[in-house]
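Every protein chain except one is present and positioned as in the full complex.
The block that comes next holds chain A.
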Amino acid sequence: MRRRVRIAVDALEHLVGGLGTSILAMAGLFWLLAVVVSSLVGVGLPLIGGSLRAVRSIADRERGRLSRWGPAIVGPPPVPDRPSAALRDPAVRRELAWVPVHATFGFAVGIFGLSLPLSALQDLTYPLWYHLAPPGEGAPGIPFWNVDSLAEAFGVALAGLGWLAVLLLAGGALARSQAWPGRRLLGPVPGADLSLRVAELTATRAAALDAHAAELRRIERSLHDGTQNRLVAVTVLLGAARRAYTRDPATGAELLDRAQQAAEEALGELRTVVRGILPPVLDDRGLAGALDGLVAGCALPCDLAVELPVRCAVSVEATAYFVVAEALTNAVRHSGATAATVSVRVDGDRLLIGVGDDGRGGADESAGSGLAGIRRRVEAHDGRFTLTSPPGGPTTMDVELPCGS
């Protein structure tokens, strides 16, 4: 029973949605008729292209609605610019056939579907208010039935139960029948060329792969130019120490000292690289949770505002995390700030990150702080990085990343 109710509620939702597009289709139909009539006398001809595009946008709305609900409906290529070509386009012709069907049949089914629960409500509550109804008007929906006793009013309520039963039993079928012309006529023309859709998917996929490759390049670079150089320095210093050992033990000892230092630096850098690849906490708790943890562990009191209705690509989230982590580390180490703010939100397809502190400012990208690393990493994602840090502060950093999702 509960399943039935859920199906009926879903069906009602679809019916109302379909009613919405059918009203649009109706408007489109009137517009089309006006254009056709005015074209007969010549003045409407320049409007044909625009009206076909209007029909396309209405049809796209229906495609979107049907795709959210059932199997996705792939849209056709754009309407050809020349009206004569457009009118020959099979997809356009099928849309023109769909408009009157959906404007009439779809509208009627939608109204009927919507009236079912309303009628049920009205009839079921009829015994409560039948005595208020103006005499001689008859029961709701049944004008010839003059109700003048409670028993008869309960009879009307029984009819309400009937409406409810119809909704429960036939709601799904109604919604399907309303969607049927759209599914039949708005899908790709049988045997149509799907190359456009394929091209679109290829492009987005390539962009994702590009971001991935940029990430791998960044890792390769930090391993080769950072960690490996440290290790080479270790071997060079060890080699020098070995040569110096017999000649000049004091120098040898100093070289060994420096070699050890370089080895420790190599380890530190390796740790940074590994942490930068994909902080494990991102996987466990998502970006918002990971930032929470970051802020909680920060030595400065930090105000965090995160607004993330959607998840971004993993590499983008990792970069966002890295940016905030580096920026906070900088603030703690160099700024002398007493408080920091972090905000992360999504605007369209961009992830916006802002980190600020009330410290002494004067942050310099070329001074070997993590700032250059932040810029490199952001730019690898085609993002934007802006730093304002006048002497005396405050410092604010704004980063914009494409979400990539």
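In this section, a contact is a pair of C-beta atoms (placed from the backbone, for glycine too) under 8 Å apart; a residue touches a chain by one contact, two chains touch by 3 or more; residues count from 1.
By our rule, contacts and distances are computed from a predicted model.
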**Study point:** Chain not present in the shown complex, as UniProt names it (candidates "Ger(X)C family spore germination protein", "Sugar ABC transporter permease", "2Fe-2S iron-sulfur cluster binding domain-containing protein" or "LuxR family transcriptional regulator")
**Key:** "LuxR family transcriptional regulator"
Revision key, fill the gap. Touching the hidden chain, out of A:243, A:271 or A:285, is A:243
Study note, to complete from the structure: Among listed residues A:202, A:235 or A:338, the absent chain is touched only by A:235
Revision key, fill the gap. Cross-chain touch to the chain not pictured, restricted to A:68, A:131 or A:224, is A:224
Revision key, fill the gap. Note that chain A touches the chain not displayed via residues 221, 224-225, 228-240, 242-244, 251, 255, 258, 262, 265
